[in-house]
Each structure stands twice: as structure tokens, then as C-alpha cells.
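Only one protein chain is missing from this complex, and each of the others stays in its spot.
Moving on to subunit A:
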Amino acid sequence: QKNGVSNGTLYKKTFVEHFEQAPMYVAVLTFVGFGVGTIFGYLRDFMRAWGLEKRNIAAEREEQKDFVPLYQDFENFYTRNLYMRIRDNWNRPICSVPGPQFDLMERVTDDYNWTFRFTGRTIKNVINMGSYNYLGFAETDVNALKTVTIELQKYGAGVCSTRQEMGTLDKHVELEKLVAKFLGVEDAMVFGMGFATNSMNIPALVGKGCLILSDELNHTSLVLGARLSGATIRIFKHNNMQSLEKLLRDAIIYGQPRSRRAWRKIIILVEGIYSMEGSIVRLPELVSLKKKYKAYLYLDEAHSIGAVGATGRGVVEYFGMSPDDVDVLMGTFTKSFGAAGGYIAGKKDLVDFLRTHSHSAVYATSMCPPVAEQIIRAMKCLMGLDGTTQGLQRVRQLGKNTRYFRRRLHEMGFIIYGNDDSPVVPLLLYMPGKIGAFARRMLEKNIGVVVVGFPATPITESRARFCVSAAHTREMLDTVLNALDELGDFLHLKYSRYSKSSHPELYEETRLELED
């Protein structure tokens, strides 16, 4: 159902998100598909236990057979029987830069996906719809990487120390100043790994006696950080501000569960763009709620920094708000900047506190210098500091590509989730059999896609996820769209009941006939 504008005054442009439900027969067939898979799974297990079928999976050592088994049989049931059938669609190794096109290593299996063998050949120029390369900075152009090579020769590859001991280089200081300037905040701190940024800093910011309100579909790193902190966690429905408001009111009225004392801190964890849904957080409503109930806001912009907003500064700019409204701005450099690592930005007191108390600053190595240089050059390009307008062009190209891609997919009749402006496009497949078929046939057409199923998504909603990039040209997108069209008809994937008219050319044809 489309979500139109409800608080007309808060949103400066229309906020349109789609989460269409598929017809009922699709859900039924999906369950049937899983049921058949499960029955065959039990049959296979039975045959394996009785020796009628070979055991292909690795086994425990002879000397350790009487130890407590390491894996329970049931935990692995799904892996053994359902995942193993379509395993060839994941972990495909590539042998070039993950740009808009890449080269895949050809991989065949002789025994139905239990083991793989590389033939030694590569499949060249596969269109890449799976890598997080939103602004196209994953490139090997020698000119662009000149400064990175210089830094590599000056500093070497590793740092071999933590931030607090010997690991703070002048490159880190330069990078942090640049990040703070880019986002428009007072100060920033960078870390070596995006996942670790969340899981090591949330415990430093909140502890026992605090309340964490986290979105249903938050990323594992946020969930892990929240659990490690020891605070109480309550979950609100995805992007649903009424559910969040109810939780906030309950928290303030009832306080901590047994002692009824007020919570020490209430912090709301949300993401800018959710990577499995493609939805954008409702920031204006969230900020007004936060101000009303005096809670703190932690915004994880892993996918949205660089990808949305008029100049690529993330959801804060997309909604036209000021970065001071968000207490903790967190993001990663993996997606839009073609590097690795994460950052946390905000007021100076916050960042100074993190410099002394973050687990990562004390125990984990700092970011390596060539990677820091890559981020610096990408950010300078985005801000226009290198003298060209290339950065702005990339952001605009990404916006154009996103809107074109989504519009065409809607017209064709696929069910797409998410906001019209998000470069993450999940296309719903639903049935388990189609997951494997879709990915394999797309590869035959030289297009690499990412498919996701249970347990990363709910069991009935398996999907294929496309990541549009600024480096994709119109021709590449058209190739992909035509392939999707064909495949959609072949596999009956066009479930949408709201498709717009997709053949305006028909009208031209009839007009020509009439003129005749």
C-alpha cells in the first residue's frame, strides 16, 4: 500500500514507499514449496543415516567421536537440505574490481553443490547489480588512485597498534577533520571496520539502566552492540512512528521495570536506508518525537551516506534537516566511498568521550593509511574540493539511475519494496524454487544479482536485491531491465496488481494505422 504524505508540513517533498502484499496464492505456494523441501530433507537424512546415501559433508575426527557433538542435527537441517541445493548462487568469487561490470571466476560442481571446482576460466564483463558501489568509487583508474599509491609507499599497509597506543597517524586526524566538515558537525572519529563501529561503541555510550528502542529490521551489528551494552532493549515496528511513540510514552510513564525509577538514558537506534527493504527512515517525525520526549537518536547511515541527498550528505540532507538534530551520526565508508571502515560524528563532547571510552580505540587496530587516503580523495571529490564537479555529477547520476530503474520495474509489474529514492531495490521472489532459478538464469545472461532468502528475510519473502550505481550507464540498465522482463514472464514473477501501463508505444502504433 502506498504511504502518502500524512504530516504535510514536516515533509518537504512527497515520501512515497511501497510495500505491496502479494496475492494469497503466492503465500500458499511458498509454504508448499518449503514443505516439499522439508519432506525431501527428512527423506535424505533418513537415507544418509541408514547408509543408503553417501555422506558428503565433513565429519568429526575419529578421536573425538565421543565428545559432545559440536553442532546439533536440527540446527543444520536447513543448511544441509535446503541451502545446499542453491548454494552455488552465493560466495561467488570475482577476479576484478567490483565496478559496474566485473569478471567472475567460473565455478562448477560435480556433486550437486557439496564441493566446487574452479575451471580456471573467467566470465568476463558481467553486469554487477550486487555490489554496494553507489557512487562508482570502486575503480582502478590510475590517475584517481595516484595519491593512494603514494600513501601506500610512504606508510605501508598495516598500522600494528591501537588508536590510544601508537596508532593515531596524521592521516587519521586529517580524515576526521574532513568527515566532520563533510557532515557539518563539530567532530568525528573513524574506526577500522563498519560492523565493529556499531558493536564496540554502543556499549560505550549506553549501559545498564538505559533503554534502547530499536527498529524491527535493524542490522546485526546494531543488535549485537545493543546486546553487548547490557541495556534493556525494546523493539518497535519497522518505520512505524505510532508504535515508537507508544513505547516512548510507556517508558517515561512506567520507568524501569522493577524499581520504577526513571531510565538513565533513552536512545533510539535507526538506520538511514534499510538494506533489505529499501525504505528510508522517517526522520522529520522521528526528530519531533525525540525532542518531545527528550530521547537520544543514533542514526546508522551505512547505506544512505553519499547515496541520498542533493549533495550526497545522507538522509539528514534529504529531508532538509540540520545535522544538529541527530545526536549520534554513524556511517560506514564501505558502500559509497569504495573503502572500508566506519565513523561516528556529532558534538565535540561526544567524540572526545568516545576517544577515551570506545572499545575500539583501546583494543582494536586503527584504519590503515592507504584506505584512509582513498576515503579522503573520494570525499574531496564529493565535496568538490578537488576542483571538479565530478562528485555532484555522480550523485545526480545515481539519483537519475535509481528513479529510472524503479519506474521501469514498476511498469513491468514486479513487486518492489521501498522508497522511490533509495538505490537499494528489493524485487520479491517469494518461492524458494525461484530463488535458485532466478539467480542462475540471470548469470547465463551475464548479469550478476544477489538473492536473499530465509533467515536474512522472513520465510515467505525471499527477494532479489539490486544495488543501482552511479557508474551504471543507461545501456547497462536497459540490458538488465530487458533480461528481467523476459525472465519475469518466464518465471511468472510479475505479481503486482498495480502495474502502470507499460506499452505507451501501442498508442503510437494504432495512430499510425489510422493514418494509413
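Keep in mind that, in the parts below, a contact is a pair of C-beta atoms (placed from the backbone, for glycine too) under 8 Å apart; a residue touches a chain by one contact, two chains touch by 3 or more; residues count from 1.
We take it that contacts and distances are computed from a predicted model.
Considering only "Serine palmitoyltransferase 1", "Proteasome subunit beta", "Protein YIPF3" or "1-aminocyclopropane-1-carboxylate synthase", the record for the omitted chain gives "Serine palmitoyltransferase 1", by its UniProt protein name.
Residue A:220 is the one among A:220, A:388 or A:473 that touches the chain missing from this view.
Check A:121, A:357 or A:440 against the missing chain and you find that the one touching it is A:357. Remark: the omitted chain is touched by one listed residue; of A:113, A:147 or A:162 this is A:162.
In the full complex, subunit A touches the omitted chain through residues 58-61, 63-64, 66-72, 79, 83, 90-95, 98, 102, 105, 128, 130-132, 152, 156-162, 164-166, 192-196, 199-200, 219-221, 224, 227-228, 332, 334, 339-340, 357, 359-360, 362-365, 368, 370-371, 448, 450.
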